[in-house]
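My questions all concern the structure below.
Now for chain A:
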Amino acid sequence: MPRFATVLFLAGFAFLLFSLTLTLGFGEPPMRAGQGVLDQAVAGTGAANAVSAVLLGFRGLDTLGELSILFAAATAGGLVLGHRRPGGDGPPAGAILQAGTRLLFPLMLVVGFYIVLHGHLTPGGGFQGGVILAAAFFLPVLAGTGAGPDHALLRVVEGLAGTVFILIGLAALWTGGVFLEPLLVDRGALHELFSAGTLPLLYLAVGLKVGAELAGLLAHMARAGGGEA
Partner candidate 1 sequence: MMAYAVALPLVAAFLLPVLHNASRWLGILVGPAALVAVLLVVFQSWQPAVLPFAMDLGGFAPPWGITFYVDALALLFCGAVALMTLLLWPRDEGDGDADALVRRRSLTLLLAAAAAGLALSGDLFNIYVFYELAAVASYGLAAERGTPAAYAAAFRYLMLSALGSVIALAGIAIIYFETGTLNLAHLSLLAGELQGPTGMAAFLCLLVGFGVKAELFPVNAWVPEVYGVTTRRTAGLLAGLVSKLAVLVLVRLLVLVFPQEGLRDALLLLGVLGLIGGELAAWKARDMTRMLAFSSIGQLGLVFVAFSLPGTAGLVAGIVVAVHHMVLKPGLFLLAGQWGGGLRGLAGAARRAPLAGLLFVLFALSLVGLPPLPGFWAKFLVLTGLAGQGGGLGWLAMVAILVATVLEVSYLFRLAGRLYSRGDDEVPAAATGGGTVTAGVFGALVVAAVVFAPALWDEVQDMGAGAGDAALYVRTVGPMVPTMISGGAP
Partner candidate 2 sequence: MSITELLLELVLMPIVAFVIGLFMVLMMRRIGARLQRRVGPPVFQPLYDIVKLYGKRTQVSHGLMHDIGIVMAVGGYVAAETLLPMPGMNGIAEKGGLIALLYVIMIPSLGLALGVGQCANPNGSIGISRALTAMLAYDIPFVIVIFGVAWHFGTTNLVEIIALQQAGGIATWGAVEMPLLAIAGLFGMQAMLGKQPFEIYVAPAEIATGPMVEMGGKYLGGLFVMQCFQLYTAAVLYVTLFLGGGENWLFFLIKIFAVVAIPMSIAFLFPRYRTEDLVGLLWKWPVMAALIGVALVM
């Protein structure tokens, strides 16, 4: 009976939501805030990628919040899983896997940092790159060739990266601006790597933090999973 009710309500919900969305004007957004953002993105942040401008400039606080959420998730994950000792490793990896891992690791590192650092110019940025970085460090665990990233190091990285993000924001405050205001925007030309002021720095912090958080989470889970096996 509850299942029936659930299905019934769900059908109603989907139908109503769908009919509501039909009244929304698709394809003709009002762009009340969006147009302004597009117009001011370059002048305000120096970033060619408007999405990055929004993420780190206009809505930098969201990004900070998002980083904090990741940090919270990692901390909570650590709290949940941290009580147990690392379990035994799986069977040792074969030669091909080991070689592939070693080969891939620097590649992924490079790709990751590239994506992170070019986030203000091209599609991509700290999140995307950070995930790749995490994957790079997690690779040995997956392949069974190593213990994964060092926990203490990860904690330092994630802590400092987050702090740096905030400190850059506060630096604006201390230099007479407001919190999270992009600094040094005028330096450097559009479309160059060293442009958009502190934006790349922020992205670097984001990338490192995302990478560290995800790597930490995955490592935690891997260890837990290994223990159970």
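Candidate entries met the following condition: all candidates are chains of the complex that A comes from, given by their letters.
The rule is simple: contacts are C-beta pairs under 8 Å (C-beta built on N, C-alpha and C of every residue); 3 or more make two chains touch, one makes a residue touch a chain; residues count from 1.
Small disclaimer: the values here were computed from a predicted structure and weren't measured.
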Identity of the candidate that touches chain A (this complex; choices 1 or 2): 1
Complex contact set, residues of chain A against candidate 1: 16-17, 20-21, 23-25, 29-34, 36-37, 40, 43-44, 57-62, 64-66, 68-69, 71-73, 75-80, 82-83, 152, 155-156, 158-160, 162-163, 166-167, 169-170, 172-173, 176-182, 185
